[in-house]
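The complex is shown incomplete by one protein chain, all other protein chains being positioned as in the whole.
Chains here go by letter, A and B, matching the order in which they are written, and residues are numbered from 1 within each.
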Amino acid sequence: MKADPRGVLTGAHYLDGDHACAEGALAAGCRFFAGYPITPSTEVAERIAARFPECGGVFIQMEDELASSIAIIGAAWTGKKSMTVTSGPGFSLMQEHIGLAVMLETPCVLVNVQRGGPSTGLPTLPGQADMMQARWGSHGDYEIIALAPNSPQECFDFTIDCFNLSEKYRIPVLLMTDECVGHMTERVIIPQAEEIDLVERKYYHGDKSKYLPFKPDKDMIPPMVKAGDGYRFHVTGLTHDERGYPVMSWQCQEVLVRRLVEKIKNNADEIYRYEEENTDNADVVIVSYGISSRVASRAIDLARKQGVKVGFIRLIVVWPFPEKKIAELAAKTKALITVEMNYGQIALEVERCAHGKCKTLLVPHGGGWVHDPQDILAKIKEALQ
Amino acid sequence: MHEIRFSGLGGQGIIRSGFIVGRACSIYDNKYATMTQSFGPEARGSACSSQLVVSEEKILYPYITQPHILVSMSREAYEKYEPELQEDGTLVIDEDLVSPVLRAQIRIFKIPATRFAEELGNRIIANLVMLGFFTAVTNVVSYEAMKKAIPGSVPDRALALNMKGFERGYAYGREQLKQQ
Partner (left out) sequence: MNPVDVSEIKKENIEYHPMEHLLRMDRIPHIWCPACGIGTAVTAFVSALEKAKPDLDKVSIVSGIGCTGRVAGYMKLDSFHTTHGRAIPFATGLKLANPDLKVVVFSGDGDLVAIGGNHLIHAARRNMDIVVICVNNFIYGMTGGQVGATTPETARCSTSPYGNFEPPFNLPLLMESCGASYVARWTALHIRRLTDSIVDAFNKRGFSFIEVIAPCSTLYARWNRLGSGLDIMKYYHEQSITRHNADPRDLKIDFQKPIIVGKFIDRERPTFIDAMNQRFSAVFGDRYTPYGVPAGPRSDEKEGVNA
């Protein structure tokens, strides 16, 4: 399916990451947005509010993030593509509904423009410390998909990818950007509508009386229907069977939760995305994502000028985590160094997947500003000792 | 590669200045330009700045480390940012608002941008006067690209006045270069 030209602002633009994200949503066909203002994500909502009236979309500023994050789930059940945007405390408030969207297998997109935390933290300054919250923040066991852009262009492109993944796997997809990328302005090329490929939601077309809302196809993903189409279906956040009816038993839990996990795990090879550079003969490989990946590139340049063989893997899809790739790198390099604006989140995953095959190091950083490339360079040298 | 800092007071259109030059470079001069700005809860009237990296190649590290061009439209901003300017850097100032204490190798270009803007009818376009001047005296961005980038970057109703300001600053800059 191709994009609806009404939402596509074809051309070369000079946009910040937040505005580019809004344009990505419009291009992806998002026509329902519910949000609550919070720095540094508000510009996304502002642009959507300005652009929707002429594109046939509905924007509503809700009373809080709890409301925003469930309104988009309601909207998704009418067949619309829907999104909300937040940061810091707002992301914490949305966790319950990330869980609901996982449980109801509802396609929707949530954007977190990360700022420094915990609590109110640093509203106007960057962080990357919500990465584990993105993975595990809602209660219960589940898999999630999260992408991390490092430029305004990627904010545009990856927002479309988020919608596509969300429609394909019937799962909430998280765009984990950060204040730096959100407020950085660069050229953003928006292609023609017919050059933008969109994944169409899989709908049920069989006998109405036989429709079971949670009966999966072979790909483990159940086809969906829309409210108002006469299926008279039921969905619940309680553990449920294929009919969508609550069943309070470990057997039902096992069938449902295992499928929710496996529909992502078993398809992970199709979901993983990363950029890899000079990892073959590298002594040290840097692992990074988001704005930190651009900061790390400066340190890598400096190290290479000094003759150090440094490889680089930049995670685009952070969740699911590319376990096999990291294990493979660990087997052929001396050290994996994770560069992220926190005191060790993705670094824990790297350590887990490296499984002791090489040194795993972190360049710790509390957020509030990006790393000093010299600190990364120092860590590269430390790794070689 | 150019590392530039535009600085002044909140409300002077400093962020907009970085935006217009960045837009001109990246959309119309076919270069790469990354603009960043410091965000804060500061009130209108305090020192503010926008940073611009312009390059022929894709920009990875997006921040300025030691700018070689500092544009300053207030004393407070000048004092705050002057120390980071490279030894052989270029200083572009509103001469009525900034009284520089020059280091040896710094090149300086001065314009009474705010006074010119007032003469043209509104001090609000002082940043455009400064941008015209900046375009003439530095080799960061082409005049043609700037002429294309201004429409759409300022309010439509004020476009003509902004263009006038830009031209005034540009002409003044050309003259100064001839005199040097």
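Quick notes
Definition applied: contacts are C-beta pairs under 8 Å (C-beta built on N, C-alpha and C of every residue); 3 or more make two chains touch, one makes a residue touch a chain.
Not measured: the values here are computed from a predicted model.
In the full complex, the chain left out of view touches A. Only one residue from A:Tyr14, A:Phe156, A:Phe233 or A:Tyr289 touches the chain missing from this view: A:Phe233. Only one of A:Leu9, A:Met62, A:Ile221 or A:Leu384 touches the chain withheld from this view, namely A:Met62. Here the missing chain is touched by one residue of A:His13, A:Arg47 or A:Lys80, and it is A:Lys80. Taking the whole complex into account, subunit A touches the unshown chain at residues 31-32, 34, 53-54, 56, 58, 60, 62-64, 66-68, 70-80, 82, 96-97, 100, 226-238, 243, 245-246.
Just so we're on the same page, only the chains that are shown with their structure count from here on.
The mean-CA centres of subunit A and subunit B are about 37 angstrom from one another, to the nearest whole unit. Of all residues in subunit B, only 19, 22-23, 26-27, 32-37, 39-41, 59-63 touch subunit A in the complex they form.
Those residues of subunit A that touch subunit B in the complex are listed here as 12-14, 39-40, 123-125, 179-180, 183-187, 291, 294-295, 297-298, 301, 370, 373.
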